[in-house]
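Below is one structure, written out as structure tokens; the observations come after it.
The other protein chains are all here in position, but one chain of the complex has been omitted.
Let's turn to chain A:
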Amino acid sequence: MSWRLQRFPSPKPSVALAVRAVAILLALVVGGLVVAVSGLNPFALGNQVMKSTFGSSFGLEDLGLLATPLILTGLAVMITRRIGLWNIGAEGQFYAGALAAAAIGLFVEGPAWLMLPAMFLAGVAGGMAWITIPTLARAFVGVNELITTLLLNFVATLLVYYFATGPWRDRGAGTLGSTPRIRYEMPELWGMVHWGFAIAVVLTVLAAAVLSFTRWGYEVRISGANPENALYAGIPVRRRIIAVMLLSGAVAGVAGMLEVAGTVHRLQGGISNNFGYLGIIVAVLARTSCLGVFAAAALMAFILNAGIILQTQGLTTSAIVALTGLVLLFTAIGDEFAHYRLVRADRATA
């Protein structure tokens, strides 16, 4: 009796989940090996990371603080996946949202209860504005959104550098390469964790509900899975693409606004901390599930936090960026393997 591997059109959900766990484990093993090769004890370091993260409320607060933007950028990418597109530009939209929110925070005066919503709306508008060109190019001319959204990231990054180090720079005694402190701050929810965390959670649950339990969400699903099928049923695919992409940009923009108003309190170059790119990994790990976004964002936050802790041990942050890359790589490989199952070969096959 012989067996052979056969590719099935769709993986079993349980297998797909197990594959993710194995991928994360493998990434940690490879990461640990690299640490060992560089002469450090991976188990001791791991122990220290676990203790500093989960041993104190400080560690958990850090985790919450890091998870907030990751949930939102992950959500931004996941939303476009639902309609079969990739928003690689959450990074740029994050910057654009942060820039717009900072502009309001720096140059408009008013009571905090009014200014924070105003900054929120500015963040939404900034993120949407930054994805507008890729959206229209995709919807009307069929230009690949992967490339347009990616390229605009660099524009946004440099634009924020320009404002933070140029016209808006802090002329007082202070910090180099950032704007003065913005007066309007997100109130704190728990320790250092601000209300932005709650906003991220609520937005994610809301988006998941809209996508699963509305007619609009159903139409988005069909449009994403097979645009020709959507046109056959009379679903306006182009309008759905525009709405979904703008929504995605808005969510990433909110992430940028929250980072300015909740965590950094200034606009500075590099403020995104790669959150936009890490959002891609979050979305890939989460597939299309809302709960998955929380879990994947928590994992990424843990890895980033571990990087901060390990810096004190002489490891560079790029080692941690490499770890996130390994997670993505192994997941992508695993996803392909999840399609295969062992089946009993036809007995006539020699």
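We adopt the following convention: a residue touches a chain if its C-beta (ideal position, glycine included) is under 8 Å from a C-beta of that chain, and two chains touch if they have at least 3 such contacts; residues count from 1.
Methods note: contacts and distances are computed from a predicted model.
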The chain missing from this complex carries, among "Acetyl-CoA acetyltransferase", "Simple sugar transport system ATP-binding protein", "ATP synthase subunit b" or "Cu2+-exporting ATPase", the UniProt name "Simple sugar transport system ATP-binding protein"
Contact partner of the left-out chain, one of A:R138, A:H194 or A:R221: A:R221
Among the options A:F43, A:F154, A:W190 or A:F213, the absent chain makes contact with A:F213
Out of A:I24, A:I235 or A:A338, the sole contact with the unshown chain comes from A:I235
Identify the residues of chain A touching the omitted chain, counting contacts across the whole complex. 8-10, 212-218, 221-222, 225-226, 228-235, 346, 348-350
